[in-house]
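Note that this complex is displayed minus one protein chain, with the remaining chains in position.
Lettered A and B in written order, each chain numbered from 1.
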Amino acid sequence: MPKWAMVIDLDKCTGCGACSVACKMENNIPIVDPEEARNGRAMVWMDMMTTVEGDYPNTHVKRVPKPCFHCDDPPCTLVCPVGATYRNPEGLVAQIYHRCIGCRYCMAACPFTAKSFNWYDPKWIEGASDVGNPDVSRRMVGVVEKCSFCSHRLQKVKENADIEDRQIRDGEYVPACLESCPADAIVFGDIENRDSDVSRLSRSYRVYRYGEDLGVKPKVYYLARRTGS
Amino acid sequence: MEIKRRDFLKFFGGVSGAVLFGNLDDVIAVPEELLERAKNGPKIETWQNTICGLCPAGCGLRVRLIDGIPVSIKGNPVYPVNRGGLCPLGLNALHSLYHPDRLKGPMKRTGAIGSGKWDSMSWDEALTMVKDRLLDLRNAGKAHEVAFLGNEENGLMKEHIRRFMQVYGSPNYYQFSSAQNNTVPYSLLHGHSTVPAYDILNARLVVSFGANFLEEGYSPIYYTKLYSHHEEQRTRYVQIESRLSLTAGNADQWIPIRPGTYGALALGLAYILIREELYDKGFVRDHSFGFEDRVDSSGTRQVGFKNMVLGNYYPEKVEELTGVPSSTILRLGRELGNTGPALVMGDQGTVDNTNGTFAAMAVHSLNALLGNFEKKGGLFFVDDPPFTKSGVAGIDAIARAGLGQIPIGQPNASTFPVTQFSIESFTRNILDGSPYPISVLFLYGGNPLFQSPNHRELADALRKIPLVISLDTLLNETSEHAHIVLPDHHFMERWDEVSNVGTVGFTHVGIQHPVVSPLYDTKQSGDVFMNLAKRIGGSVARAFQFDSYEHELRNALKGVYLSGTGSIVSEGVGTMWIQYLQQRGWQIGQYDSFDEFWDRLVKQGGWWNPIRKQKRWDQVFQTRSNRFEFFSQKLKEAIDTLVAQQGKTGSAQNRERILNELNISARGDNVFLPHHEPVRYDPDMPLHLITFRVLPVRDGQGASLPMMQEMFGHAIHRHWESWVEIHPETAASYRITDGQWVLVQSTMGTIRARAKTTEGIMPNVIAVPFGLGHTSMGRYAKGHGTNPNVIMKNLYDMVSGKPALQATKVKISPAA
Partner (left out) sequence: MKSMTPFVKWTVRAGAAAGILIVVVVYLASTSGDIVTQPIRYSHKAHMETAGMTCTDCHASVLTSSSASIPSLEVCSTCHSDQPLSQSAEEVKLLEFVKKEELILWQRVYHVPDHVYFSHRRHVTKAGLECKACHGDVSGFTEPVASQFLPITMENCMQCHRENNVSNDCLTCHR
């Protein structure tokens, strides 16, 4: 059974934000009203954490793209009263929208604030064009949503592999953020397969993960910058 | 709330329609025909390649269609410019296709400007109206009273429209922002206006003077791709900029610098290189002009670059001018001289000031000192694509007379000596009706009223023109002034090509083709001009031998096919493929006919040729001396001409007057050498105002898209709004805290935005992102954020006429 994981190379990443938009378009993530967005309710699955470090003029900016970490020991799934969020056998932490009752316990439990809540129907401000990806369902008001590692793509990839009677190839199943990253900073694949790029990179000396001390075992690995900060 | 028919349709459209087009609660800007197809179609997925048209960077797109309806976009992985990468704006391109405020057919304005009162009309009616006016003017010998102002672009469309203007008889073809302005420093030093490409992939050190190439450059995605290899290549990046931009944030070192002093710092580094003899002596001796002092033909001694630099730009003085410590200057100078190859780039911060041309010359001189031309890890010039050449035929007597008139954008005697256009001169000449009034103005894309600092007068000038015609997909601040709107196709609905994007390191042609048939009653603007030419008839009609722009495009590409060079973009654009091509040296892939070539070209998205012809030095430097001219003979000639026009040639008095009028403070030979011109700021304003462009909105166009508004400042969690970046010390001295509303006041006016305190900006400099603050351009652009350009003083680069976006000083205060 494969186990899907992601590596983000912060040495390559420039923080351009293309991944966030690629994700929003791929997953039909709604645009909220301007007022709500200004109040911090913009919905983004692939978030961007920005910190400015160091004292002027030795200032460094650090931009870190942050999807759901798909923890191997996810705290969010433990608290879900209805089993709407769970860790599947391939290591994906799934969110089944039609089962979600909107209690938002999982949001509180997630140490990485990776989840967002649909406070409204998926209304793209009045008149917004709403042509979207037919492979991803739109969430209704009152459910929690988050990065799925583009699991809808896995469904298709699996189907192709099954029909051709073979294993999924390394690099065949990739999320949308990876696909459009102009810096090729994101690597994705089966971490159980030691020959895969993701597995190789996850053993790099530069690797770190957020929340390792929490014991949640995130499956998003970061490669630290070698210079600067 | 009325229940729209479409809502019903969607409701009963059942699952498939709903999946494609979402929920019940909104009004959709998707034609019903598409909705029907989405509902009943067999769900056949196809992919089509095209080129993004949302900015001039020319990235390849791969559009996913279900039953012919575009549903998502990714980068075209085989297109060499972006190799699958895309910026946030490009990824959001579908929302511009389905924008609810798109222009849906020809219209004429019936109310006041900005009233939004328009009557729709038929294409025939509209074109007849325009044709009648054009024909009347032409018959009355007033063809030159027609002007064209388009968005910056190159390639076939530019040639196409320029040809129309020529055969019609008007010398007034212009673009804004103008490559004419932007390339002045290069043309002074190299003798030609080609923007060089930078081989940052093979450089060991890249020093950028304000060039925010990951965010604001000609092709940010291309440079992001190159940048992402910096670690394998062990490239060190140093960014010199007043603000910690995206590029500075990714650099190994950020060196903050006072706005308007980039040139001084470059010369300070030149001082170290010369003083410590770290420069490329062979290159300077063999391929440069004006480095050493010399005696000219008339026997006068001319000061060379070397002594000018050694005499004026010693580190302590440069520190005083720039705010960069002399120890840093010394260290960086030595690093430049001792690291090979070391590459120097200058843009945005360097050029966006009244002294921009001289500053850019100074920065670029470092490349000459380092001998960086035409070498690995240096900079080079890309060959033009081998298009079929189509000359302009059939300029009749009327056209000749019109073309003989002084162009309307021509700067007057005492401004901008080496350029034929500035938005400033264009505006002023129209306002003054001098040398003649403008009767018809075509606006094609672009939004000069929003982008230029001189928007008040430009608006007056637009109001003065009896017939303004806009060709665009959305109404914006500028095109609100139009009397007639001839809506253009969206880029996904049209034929066009995007070739040789500036600073991209190989010859390339990207093909735009209709991925989807036009959603509305629009026309490709190339076809509109063809149609007008046909209607005008005579020699104007004869200049267009094809019946559509598509066929003209095909014909142009025939030259590429026949050249037998390069290759249609395909799998394996990586290094292996280049090596293979280099070994073979000619076109890979055999085509039995042009049609076969064309079909494959359109399918794959473009053509490229990574192999450059080896250039001779007289091709690299097309100056009078056929060398890199530290001492610009072209600039000297231009200023001598201005002086001569004043009467007695060589009169010291006239020269003094001209230099004063040009605001050039240098004297003698220093004028023609790269030097630092002090910027004349308002003395009683304490803070520098600078602006920057962000990827989601770029030149302001992205603000029409709601998702780009939301992502505008997402990295710092600012959405749908502008902000003011202030250094914490500066903020404290004005009692301003992070997030507080701030008034930014110049002598021109006041804007309001919330503060963002950050250590990522120099003290006494404030930065406002450009792009928001629209008063038009659709429902999402209007009324969010603020446009910093409205409080900018009407200042321009003294040589090139480019808007000086960092020349205004301001004061700030907490908003009540």
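In this text, a contact is a pair of C-beta atoms (placed from the backbone, for glycine too) under 8 Å apart; a residue touches a chain by one contact, two chains touch by 3 or more.
Since the model is a prediction, treat every value here as computed from it, not as a measurement.
Visitor: Quick check: which displayed chains does the absent chain contact?
Guide: For the complete complex, the undisplayed chain touches A, B.
Visitor: Among A:K24, A:K115 or A:H152, which one is in touch with the chain left out?
Guide: That would be A:H152, which touches the missing chain.
Visitor: Considering the whole complex, not just the chains shown, which residues of chain A touch the missing one?
Guide: That gives, for chain A, the contact residues 86, 88-90, 92, 94, 96-99, 126, 134-138, 148, 151-152, 154-155, 159, 162-163.
Visitor: Considering the whole complex, not just the chains shown, which residues of chain B touch the missing one?
Guide: Residues 1, 3, 11-12, 14-16, 18-19, 24, 36, 40-45 of chain B touch the chain absent from view.
Here is the rule we go by: only the chains that are shown with their structure count from here on.
Visitor: In whole angstrom, what separates the CA-based centres of chain A and chain B?
Guide: Inter-chain centre distance comes to 34 Å.
Visitor: Would you tell me which residues of chain A are touching chain B in their complex?
Guide: 11-12, 14-18, 20-22, 24-26, 28, 31-32, 34, 37-38, 40, 42, 44, 48, 50, 52, 54-57, 59-61, 63, 121-134, 137-138, 176, 179-185, 226-228
Visitor: Give every residue of chain B touching chain A within the complex, in rising order.
Guide: It is residues 16, 19-23, 25-30, 43, 66, 69-75, 82, 84-88, 91-92, 94-95, 97-100, 214-215, 220-221, 224-225, 227-228, 230-231, 236, 244, 246, 248-252, 254-256, 695-696, 706-707, 709-711, 714-721, 727, 758-760, 762-763, 779-780, 784 of chain B that touch chain A.
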